[in-house]
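A protein chain is absent from this complex, but the other protein chains hold their places.
Our next item is subunit A:
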Amino acid sequence: MIPAAAISTASTGPARDHTADLPDECLALIFQSLGSGDRKRCSLVCRRWLAVEGQSRHRLALDARAALLEAAAVLFTRYDAVSKLALKCDRRSDSIGDEALALISLRCPNLTRLKLRACRAITECGMAALAKHCPNLRKLSCGSCTFGAKGVEVVLRGCALLEELSIKRLRGLSDASADPVGPGAAAASLRSVCLKELYNGQCFAPLIAGSPNLKILKLFRCSGDWDRLLEAIADGVPGIVEIHLEKLQVSDRGLAALSSCADLEVLHLVKTPECTDAGLATLADKCRLLRKIHIDGWKTNRIGDEGLMAVARRCPNLQELVLIGVNPTTLSLGLIASNCRNLERLALCGSETFGDAEMSCIAAKCVALKKLCIKGCPVSDQGMEALVEGCPKLVKVKVKKCRGVTPEFVDWLRGSRATLAVNLDLVSEIEQPDATLSESGILDNGNEQLPAMVDQIGSVELPSSSNGRSCPWRARMGFLAGRNFFASTFRRWSHGSSNPHHS
């Protein structure tokens, strides 16, 4: 960016305020490029800037503790054009309730996006007010709220333009009075549904099945049997393009059901140990358009060479492949490299079988590969040497926690291939080797993440983090708690004991 000093502020005549010549919309355009802090300071420059800034402020994030009710009227007089609003409360405090939500929604008739976090005092009445006053709502994301299925239903009935719905940890779904929730008026507009950590999330089955234009479906850590639901909904959502299944009770049956969605392009299968090679093969067989596949096998070896070879044979469009806790060998990797001529991004984490032979195979055959990331694999300097000549399009390679790869070698590699960016992270003494694998989804900070190294690929859409108030100690606590939960869950699954959450 241009340093301010480079722009001459010495004008040729007496100093004048050129900003006064700008129409309001140009001033607003300038404010749009500024962050919240800068905008705040701009609003204190002069009256005109105060007015324009307030009118053009479209995005607002508020701490939604109960006291907000008293300030809301004033706030929204100043900010009268808000279209994207986040109301976040912390867990320990009382949140705003229905009265505040009704007031706020009344003042924000142009609201297109709303994010609610831990607003436990809001009931379906508040949500009904929201639906009534904000009919243009396109995106609703709620986490840790308690307004139950009814609260979601009223929004679906009132907001016919709703495109994205994300529900996490919603209480009240298992009430006796909770009927299954259909898509309501939003049936034709719904594009993306994300359900996380719900008990009785199956009550949203009609919602999913009744949205013919649904493109994205994400299911994370929701209790109960999802095979049946996937079988029921697959016909209703033929146009689905992206599916995420994480820590769900889903098996090859569910994958077989999904194989009828021939337009599928993106598949994330994370820690679903009942999905095996057979299921993946069935899916790959019918879904020829798959271009991004992420599989976290949780080191259970249910998915390996067989499934990947099926992918290699059937999915020539594959652009991105991420394998975590999966053990492929040259058998499948070679086939993928030969058949998937568009493979641009490859990541392997915690593969016990990815060694020098596999590395050489990739280097020799992956002609289109641009980015490579290897973490916690038994590859060594010898195998990496193949990268001097191999993968002609390679731009970036990241090696993390691979004990066989030395810094001296990496320096040499950088010297031998100048256009290649090489990043080496060494094994740290403090971290537990397993930590990074079970990291995903366990951190109790509201962010859904796959292991951090996937960021290097730049293809995973991480939800935007909250306002920067990170609580590392809490995250670690959550991580430890979560790790025990999932360890025990997995033991339950692998011993075939019945799911205690059966409804």
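Here, a contact is a pair of C-beta atoms (placed from the backbone, for glycine too) under 8 Å apart; a residue touches a chain by one contact, two chains touch by 3 or more; residues count from 1.
Rule of thumb we're sticking to: contacts and distances are computed from a predicted model.
Engineer: Looking at UniProt, which of "Histone deacetylase", "Response regulatory domain-containing protein", "Putative SKP1-like protein 1A" or "WD repeat domain 7" names the chain that isn't shown?
Structural biologist: "Putative SKP1-like protein 1A"
Engineer: Quick one: which of A:L68, A:L140 or A:C391 touches the chain that's been left out?
Structural biologist: Considering the complete complex, A:L68 is the one touching the chain left out.
Engineer: Which residues does subunit A use to touch the chain missing from this display?
Structural biologist: Answer for subunit A: residues 1-2, 4, 6-12, 15-23, 25-26, 29-34, 36-38, 40-42, 44-47, 49-50, 60-63, 65-68, 70-71, 74-75, 86, 90, 92-93, 467-469 touch the chain left out.
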